[in-house]
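Let me give you the structure first, and then I'll get to my questions.
The other protein chains are all here in position, but one chain of the complex has been omitted.
Presenting chain A:
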Amino acid sequence: MADIVLDKVSKRFPDGTTAVRGVDLEIADGEFVILVGPSGCGKSTTLNMIAGLEDISSGELRIAGQRVNDKAPRDRDIAMVFQSYALYPNMTVRENMAFPLRLAKLDKESIHQKVEEAAKVLELTPLLDRKPANLSGGQRQRVAMGRAIVRQPKAFLMDEPLSNLDAKLRVQMRTVVSRLQKQLGTTTVYVTHDQTEAMTLGDRVVIMRGGAVQQVGPPQELYDHPRNLFVAGFIGSPSMNFLHAAVEDGHLRTALGDVPIGDRVRRQLDGADAPRELILGIRPEHFEDAALIDDETRRRGLEFDAPVDIVESMGSDKYVYFTVEGERASAAELEELAADAGAADFTGTGSSLVTRLSAESPVREGESRRVWFNLEKIHLFDPSTGRNLTLHEGRASGALAD
């Protein structure tokens, strides 16, 4: 049980690349923190530095108040679960789990007891005498977890522990991990590239990009109040829609029509070096079929007509894809996100808009539909810096705020 503090921790490789730059992070005792970001963002390197498997180039790492920069992994008293599970194939499940205890020179009796205990928690008892080769993926994953919890370390580090499991099992194991962490109350740092895991598991989420921390906060806060374009695009599934918006005397010209802006945003746009082009971001659930909303709600938003491309009925609601004409939003962050999703080369004409409408909506593919969207939930981003202009004291306030 311990807190972990990263104080301006950086990692530079001998070939000159900087994998992690100046990460400041305080992880409280017992907290469950998720490091998330696209591949190559430095999240795994950060975890390896906490583990002691990578040297820290500069900055300080403290575990339980003690500087551990120069300590070997074995002297840091932390356990790690690897993406590949890394079970010792020549040992049985029992021997695998006992391995850290045997290295710690515990006596046979207490090793036996601790292994049995951990096996019971993870429901591994009937498998104890099997070799890893005879286990399923989910069972191997549990053995890897068992090996980590068996010696009650100060902290757990998990490097994408669920990414090798199939989708159904992953959801199931997610709850196992979550329950286990709450039960043991051990400080946990968890690396993933899956934003769903990040949203569902952690007390706090750290979003990284290019080796730097973008935003740290509870999942809901990151979702509602993204500090920049990258965070906004990364969190959420389906992800936020981004549209090009040109600033023209007092309003924004977008593919969805002219969007009025309030005083607060206007003040930011008055400066001499203020951007003339913005990126408008809006989440799928902030659209609604215009026929289904009352007048009171209608006043808070705008309506537009667009041809319906595809309707995906999810039962509880409908994902409706529209094509809107006009310039595509472009920014380095967006390209990076598209590349990470593997959709960089997937470009249609015009912009595609994802909306999440009520299940009652009678929308059909091929027709043109009138759709309403909520102006209070709009985010505006500066394309050059990625900064969220609608964020005020950490809270997003929409385009209209005064």
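To be clear about the criterion, a residue touches a chain if its C-beta (ideal position, glycine included) is under 8 Å from a C-beta of that chain, and two chains touch if they have at least 3 such contacts; residues count from 1.
One rule holds in what follows: contacts and distances are computed from a predicted model.
S.K.: Among "ABC-type Fe3+/spermidine/putrescine transport system ATPase subunit", "Carbohydrate ABC transporter membrane protein 2, CUT1 family", "Succinyl-CoA:3-ketoacid-CoA transferase" or "FAD-binding protein", go ahead and choose the protein name stored in UniProt for the chain not displayed.
M.R.: For the chain missing from the view, the UniProt record says "Carbohydrate ABC transporter membrane protein 2, CUT1 family".
S.K.: Please pick, from A:Ser39, A:Asn90 or A:Ser237, the residue that touches the omitted chain in the full complex.
M.R.: Hidden-chain contact among the options goes to A:Asn90.
S.K.: Among A:Arg12, A:Arg62 or A:Lys131, which one touches the chain that has been omitted from the display?
M.R.: Looking across A:Arg12, A:Arg62 or A:Lys131, the contact with the absent chain belongs to A:Lys131.
S.K.: Out of A:Lys11, A:Lys43, A:Arg94 or A:Arg140, which is the one that touches the chain we can't see?
M.R.: Once the missing chain is taken into account, the touching residue is A:Arg140.
S.K.: Across the whole complex, list the residues on chain A that are touched by the chain not included here.
M.R.: Missing-chain contacts on chain A: residues 51-53, 72-74, 78-80, 82-90, 99-100, 103-104, 131-135, 137, 140, 147, 151, 157, 164.
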